[in-house]
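Excluded from the complex is one protein chain; the other protein chains are retained at their positions.
Here the chain labels run A, B and C in written order, and each chain numbers its own residues starting at 1.
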Amino acid sequence: MKRNLPLFFAFFCGILVIVSEFIPHRPFSMLIDTLQNWFMIISGFAIILGQISLFQSNLSKIKQKESGWIFYLAGLLSFCLMLIVGLLWGTQETGGIFGHGLKLQASLGAKPFDYLFDFAYMPLSATMFSLLAFFIASAAYRAFIIRSFESNLLMITAVIVILGRTSFGGMLTAWVPESYKFWQLPNLSDFIMEFPNSAAQRAIMISAALGIIGSSLRIILGIERSYLGSDK
Amino acid sequence: MSVVNSSQTERRIVFLILLVAVALPLIFPIGWKTGVTNYTKMVWELVESTPDSSVVIFSFDYDPSTMTELQPMAEAMLDHAFSRHQKVLVTALWPQGMQMADQAIKVVKAYHPDITYGQDYVFMGYKVAGIVAIQAMGKDMEQVFPADQSGTKYKDIPMLREVKTLKDVAYVNSLSSGTPGIKEWVMAARDVYHTPVTGGTTAVSAPGLIPYVNSQKQLYGLLGGLKAASEYETLINRVGSATVKMDAQSVAHLLILLFIAAGNIKALRARKRRAS
Amino acid sequence: MSHFMSVLGLWMSVFFTFSIFSFLYKDNPFYKLAEQIFVGLSAAYWLVYLFYSIMLPNLFTKLISDFRGNIILLIPAVLGLMMLMRIIPKTQWLSRFPIAIMIGTSAGISMVRYAKSDLLSQISATMINPFAGETTSIVIGNFLLIIGTICGVYYFYFSKKQEGISAVPSKIGIWFLMISFGASFGYTVMARVSLLIGRLEFLLKDWLHIIN
Partner (left out) sequence: MKALLLVIGLSLFSLCLFASQQAFWVQDVPWDEGKALTLNWHTAADSIQLQKADSLGVWETIYIGSSQPPIYTDSDLTPGTNYAYRLIIPQKATADSLFYTAEAKTLEQWIYMNKLSYLLILLVISGAIMYYVQSARMGKDYFIRRIGGLDSMEEAIGRATEKGKPILFVPGIGDLDDIQTIASLTILSHLAQRSAEYDTKLIVPCRFSMVLSAAREVVKEAYLRVGKPDAYKEDNIFYLSDDQFGYVAGIDGIMVREQPAANFFLGSFYAESLILAETGYSTGAIQTSGTAQASQLPFFVVSCDYTLIGEELFAASAYLSRDPQQLGSLKGHDFGKLLVIILILTGVITEIIGWHWFKAFFEGAQ
């Protein structure tokens, strides 16, 4: 019961979705709407679960005075701060328990939640993401080395596309006559993107789709059930 | 250990050079020009050919982390849509999307001071569950958007009076940097309800989406990265933020090519040393 | 006050920007602090946002305004609460019901969606007349598209040893994959540099006012 009933539910919901894709007749067309709406609500609840886990693990690290516990304390405090101001005064569009906090807004220039978003969350997120610029340079420096035939293909196409994507690539091959304009770098790099690249992307998409169909089928049929864990 | 150390030092040098090389052209602009590519043209044509006062959806499916690339697109496309008098329903499949939308609208309002909320655009808020929400829009928009962000009931919003399902929308424009995003719109809106879908994405996600820009027009063109954004700015005759940043781009690209060359020279030397 | 707060905010942003950048040199207390604050803030951010944009409009508001009409919503609400039962070890098994329902539903959705958009559409998009191109390069491109797709799919064929003649298409498949990876890498450089430009723009424009 603890295991078979959930498996039956998974089977039932999966089949329902597939059947309603092909049968326009009621009740299928209506049932699927309900299922989708429920899906949203359940996933809303699930989010709370992770926050509790985060709270607990940080708290235990602080209690045990693990190395760097002070940083975990900072993390916990910022979590609580964001949560509390969010619930008390709401976000940009929605008011919280204390309404919109207009006085506070006037002195901060924004709601406390949005203030934290703009000046702490946003720079952190954007800077973290921008590290990629450095990493892509170091990866290119380290990995694009002439070795085997395959790695040469990788490197040469990368170089052509890097050149072709900038204004500079166009200038570099602008002297190539009109009748051979295929060999101008921007055109060449577009050609690579449009044909060989599309072909490989398609192959990956098609085969991965088959993998997804197979895995989904195994889940629906209850063959794949590791996500439910053990019986004990 | 010394190998790790020396490669660490090399990494740091690479990082430092890149930082300087990108910063310099921003301070001292060069002014290289770019041509317009097909995929950008297709997006522009869809917006251009959509009749006046059609209702269109702009979905902001990204967050601050990709705004350098996607914000200029959002601004340019909103600018274009408003100049064609289209009515924009703004939604987001990413929670932070609505904040991005708000910023973009503020910028665009400078060019179109006459647009009014509820008549020309409306904020319908963030919708969770991605593809499931889009599917539901195809059945009944009012159920997905019971009210706008300020609580006005769906049926009381003037510009949405005629819009019952996705089929009544002239096109969907998804500016997306991942899942859920363009792919979900293509799967659930274009493939099921035949609503044209177009959009913009980061340069990195573009190759994965290009297969959808096919003869069946699963996707009507695609803006990929900052270059496409600056091309769009060219098409609507506006010198926006994207154009300015292209110089720094070109320098960085050249630098990375130099890094590749340097890496190869280093590897070649190491091989020679080993051989001798 | 408002002005002071916006200046403070600016300096806060600058501090966080440099703290994250410092990680490029090596791990240090500034990065550690920024990292933990980031994790804490972002976790709370999503919690608050999801509360206002899903739980409130889709569940609570509906139940409060018209309880009888929306009584069916109690079922997902109960399933959601069952999900939360994971916290208590004894009732952990209850969470299997909502998990099973969600996974079953998404397995069904993935199956039909991928079969359509990634399988069927890509197959029919590859059914082209290669000779129908306007220029020679398009004709060659069309052939490359067909051959590359077929060989690429064949590369993922697992239940046969790939040796001798049967290894040829899969070898060609790998070449196409490598070309595609190189191309995607090159194509991405621009996006990544854009991100750095974005941050530098913030530092040079909003903070130092060097550029306008």
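Descriptive notes on the structure:
By our rule, a contact is a pair of C-beta atoms (placed from the backbone, for glycine too) under 8 Å apart; a residue touches a chain by one contact, two chains touch by 3 or more.
Small disclaimer: the values here were computed from a predicted structure and weren't measured.
From the set C:Ile150, C:Met190 or C:Leu203, the residue in touch with the chain omitted from the display is C:Ile150, counting the whole complex. For the chain left out of this panel, the touching residue among A:Leu7, A:Leu188 or A:Ile204 is A:Ile204.
Only one of C:Tyr45, C:Phe97 or C:Phe202 touches the absent chain when the whole complex is considered: C:Tyr45.
On the side of subunit C, touch with the chain left out of the figure occurs at residues 20, 23, 26-27, 31-32, 34-35, 38-39, 41-43, 45-47, 83, 86, 95, 99, 102-103, 105-107, 109-112, 115-116, 119-121, 123-124, 126-132, 146, 149-150, 153-154, 156-162, 177, 180-182, 184-185, 188, 192.
As for the chain not pictured, it touches subunit A at residues 18, 21-26, 29, 43, 46-51, 53-54, 57, 60, 68, 124-125, 128-129, 131-132, 135-136, 138-139, 142-144, 154, 201, 203-208, 210-219, 221, 223-224, 226-230, 232.
Although one chain is not displayed, its contacts with subunit B can still be listed: residues 4, 8, 11, 63, 65-66, 164-165, 167, 177-179, 191, 202, 204-205, 207-208, 216, 218.
In this section, only the chains that are shown with their structure count from here on.
In this structure, the chain pairs B-C and A-C differ in their number of contacting C-beta pairs, and the larger number is found at A-C.
Measuring from the averaged C-alpha position of subunit A to that of subunit C gives a distance of 2 Å.
Residues of subunit C in contact with at least two other chains: 24, 45-46, 49-50, 54, 109, 122, 125, 180, 183-184, 187-190, 192-193, 195-196, 198. Contacts with at least two other chains are made by residues 36-37, 39-40, 43-44, 93-94, 117, 121-122, 125-126, 128-129, 133-134, 136, 140, 155, 158-159, 162, 165-166, 193-194, 197-198, 201-202, 205 of subunit A. Every residue of subunit A that touches subunit B in the complex is listed here, in rising order: 33, 36-37, 39-40, 43-44, 92-94, 114, 117, 121-122, 125-126, 128-129, 133-134, 136-138, 140-146, 155, 158-159, 162-163, 165-168, 170-171, 186, 190, 193-194, 197-198, 201-202, 205. On the side of subunit B, the complex with subunit A involves touching residues 7, 10-11, 14-15, 18-19, 22, 32-35, 37, 63-68, 96, 98-99, 102, 123, 125, 128-129, 132-133, 135-136, 139, 143, 149-150, 203, 207-208, 210-211, 227, 246, 249-250, 252-257, 259-260, 262-264, 267-268.
Listing the residues of subunit B that touch subunit C in their complex gives 12, 15, 18-19, 22-23, 26-27, 65-69, 95-96, 125-129, 131-132, 146-147, 183, 186-188, 191, 202-204, 206-208, 211-212, 214-216, 218, 224-227, 245, 248-249, 252-253, 256.
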